[in-house]
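Removed from the display is one protein chain of the complex; every other protein chain stays in position.
For clarity, chains are labelled A and B in written order, and residue numbers in each chain start from 1.
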Amino acid sequence: MLSFLKNCWRASGKFKFGVIVLTFFILLAVVAPLLYRPIIGNLSPARPGVFGRWIPPSAKHPLGTDGHGRDLLTDYLAGLRTTLYIGFLAGVIASGVGIMVGFLSAYKGGWVDSVLLTITNMLIVIPSYPILVAIAMVTPELGVASMSIILAIFSWPFSARTIRAQVMTMKERPYVELAKVSGQGDWAIIFTEILPNLTPYLLMGFAFSVVGAMVAEVGIEAIGLGPSNIITLGLMINFANGWGVYSMGRLEVLLIPVSALVLIFMAITMINRGMEEYLNPRLQKVTTEK
Amino acid sequence: MSAQAMTQTKRQGTGDVQTLMEIKDLRIWYRTTRGNAKAVDGVDLIIQRNEVFGLAGESGCGKTTLARGILGLTKLPGYVESGEAIYYRRISDSTSVGSDLLTMPAREIRQMRWRHIAYIPQGAMNVLSPVTRIEKQILDAIYEHSDMSKEAARARMFECLEMVGLEPTVARMYPHELSGGMKQRVTIAAAVSLKPGLIIADEPTTALDVNVQQVILQELKDIAKSMELTLIYVTHDMAVHAEMADRMGIMYSGVMVEVSPVIETFKEPLHPYTQGLLSSIPAIGGDRSRMMGIPGNAPSPLDWPSGCRFHPRCPKVMEICREQHPPLLEVTPGRLVACHLYPTPISGAAPTFEELK
Partner (left out) sequence: MTNPQDNTTVLDIQNVSKIYHVPTPGLERVYIAAVDQVSLALHEKPARIVSLVGESGSGKTTLARIMLGLTPPTHGEVLYRGKQVSELAKDGWWDFRRNVQPIFQDPFGIYNPFYRVDRALDMTIKNFNLAASKDEAFSLKAEALRAVDLRPEDVIGRYPHQLSGGQCQRVMLARTLLLRPKIIIADEPVSMIDVAVRMLFLNTLLDFRDKYNISSLMITHDLATAYYMGGPMLVLCFGRVVESGDIEQLLNKPSHPYTQQLLAAIPSPDPTKRWEERANVKITDRPLTHEGNKCVYVQRCPHAMSICSTKRPPQFMIEEGHYATCFLHQDHHPVREVAPRKS
C-alpha cells in the first residue's frame, strides 16, 4: 500500500496537489483547539453571545465576530474540524460495510450475491437526499456520531459495488489460477492474492464515501436542517445566509467556508483521479512504447 | 497547402521520382521518469513508389513508433528529437515535390493524412464507432478530407466496399453486426476511399483467424497493386512479410539493421540479427532439427548497448562492435546492412544512402 501511494505521488501531479491541500486542512483541523482556545477559553465554540455582535477584525478577533456574538475564526476552525470528522467517520463506516458486503457478494456468488446486490442496488436508487432531510427534520438533536452513521447508510452501497466488481474480475486473473494449481487454499488466495491488489480500490472507495458524506452533510446544514448545537462548515454557510452578509458587505463570511469546502472536495477528487490515472494507464499521459 | 508552407518545405526530388518517402536520421524519443526512452533512434530509410514495404522487428524495437511518427501522430510524452520524413508528391512524370511531414503545421498534416497517407492502426476494428452506421463513418471521413459531392462520395464508398469484398448492404449496418474480419475490411475501405498514395498498416490482422488473415492480406495487396499505391506493412510476423512484401526493413533497438528485397532477405540474410530471427521461425515440413533462436533479451530503450546494439546477443561479435555503431551501408546493389561484418560499401552501383543524403 505504501509503495502504491509512493508511486501515485511520483506519477501524478494531481495526486500530489490533492495530498498537499488535504494534509494542510487535516493539520489545521487537528491543531484547531490550540488556535481558538486562546480566544474563547474553555467555552464551547458553538456558544452564542460570548462577545459583541459584528465586532470588526482586531488583534483579539483576527476575523472579527459573527451575528451571534461568536469569534469567526473559531467558527471556521471548529466547523472545519467537525465537517472533516463527520466525513471521515462516515467514510470509515461506509467503506467497512462496503468491503464486507462487496467481498461476500463476489466471492460467495449464488443467492448471497443476489440478495446483497439487490439491497445494494435498492439503496443506490433510493434518492438519499430527501430521506436525509426527512431524518434530519424529525431528529433535531443529532450528534456527530449519529449523523455519521446516517450518512454512511447511504454511501456504503457505492463502495460495495466497486469492491464487488473488482473481486469478480480478480477471481478470474491468471495469478489466482496459478495459486490454485500451486496448492494455495481459498483463504490464502483471498488474503494474499486478491486483497493486496484491491488496496487502491479500497482507498478510492473510501475517498468517494468521504466526499459523499461531506456533500450530504453540508447540504443538510446549509438549508438549516442540521443540528445547531455543533458548528460545521455547512452550518456556517447557512448562518451567513441568514445574517444577510451580502447586504452587509461582508461577503468573506460566506466565501471562507465555501472555498474551504471547495478546496477539500477538489483535493480528495484530485487524489482519486491521481490514483485512477496510475491504475489505468489509458488515462495517463506518460506512457512508453511496450 | 499554403504558399508560405510550400516555400518552407518545398524540396526538389532526389532526382529519382520513384522515391515516395525519405526518412533521414529520424529520432523519436519518449520522456519518462527514468530518462529518455529512445524508441526510434536514427532511422534512415527510402520508400519507393508502388512497393509493398514490410517493416519487421520484435516488440519494443520501435516499429510502431516509427510508423506513427512518419504520420505525424507522435503523441506526448513522445516527441521528435530530430530528423526528417519527406513525402514526395509527383507533379509530373519527371518531377516531384517533397514536404517534411514532421515540420508541417498540424492543419496541413491532417489534410495529408487520409488524402495522401492513410493509416490502418493496430486493432483497427476497434476504431469504428459502435453507434454510427458504417456508411456515415466512411462518408464523414470522405467529406472531411475532400471536396467530393454527396453523390460522388456515396459512389466512391460503394466502390471501396466492393473492392474489399463487402456487400453494399454493409453500408447500412452497425459495427456490432459485422465480424472482426468484416470490420477490418471496412477500415481498409475507408482508408483507400480517397486514393491515397501511401497506406501504413500496423499489424491489421492480429487477433484474426489465419483464414481471415489471408483473405484480408491478399485483398490489401491486390488493392495496393491495382491502385498503384505504396503499402508500408508493419508486423513482427516474418512469414507475413514473406507473403506480402517487395522489400523489407528489419528494425532492432530503434535502428534499421537491414533493408533488402524480401527474396534476398530470406534467401541469404546478412545481419546476424536477421539470421537469428529467420532461424527462429519453424517451417512446416522439412527436417525437424533443433532451432536456436536468439539467446539473451532485447535491450531497454532507456539504455541501448554501446556500439552495435545487437552486440551483447550477437554470435559473431567482434571488438569493434562494442565500440562503434555500424552505419547502414549498401553492401550489394539494393541491400543495406548495418553491421561491421560488411565494412566496405560496394562501388560503382546505385548511389548509397550516405551519398543520397
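We take it that a contact is a pair of C-beta atoms (placed from the backbone, for glycine too) under 8 Å apart; a residue touches a chain by one contact, two chains touch by 3 or more.
What you are looking at is a predicted structure, and each value in this text was computed from that prediction instead of being measured.
Enquirer: From the list B:Leu71, B:Val240, B:Val255 or B:Val337, which touches the chain that is not on show?
Expert: Checking each option in B:Leu71, B:Val240, B:Val255 or B:Val337, the one touching the absent chain turns out to be B:Val240.
Enquirer: Among B:Met104, B:Ile294, B:Cys308 or B:Val337, exactly one should touch the missing chain; which is it?
Expert: B:Ile294
Enquirer: Can you say which of B:Gln18, B:Gln122, B:Gln214 or B:Thr332 touches the chain missing from this structure?
Expert: B:Gln214
Enquirer: Using the touch definition from the top, which of B:Thr95, B:Ser179, B:Ser306 or B:Gln324 touches the missing chain?
Expert: Within the whole complex, the residue contacting the unshown chain is B:Ser179.
Enquirer: Contact with the hidden chain only, please: which chain A residues?
Expert: That gives, for chain A, the contact residues 173-175, 177-184, 193, 196-197.
Enquirer: Could you please point out the chain B residues that touch the chain left off the display?
Expert: 58-59, 179, 181, 207, 209-215, 217-218, 236-243, 245, 262-263, 265-266, 276-285, 288, 290-295, 297-298
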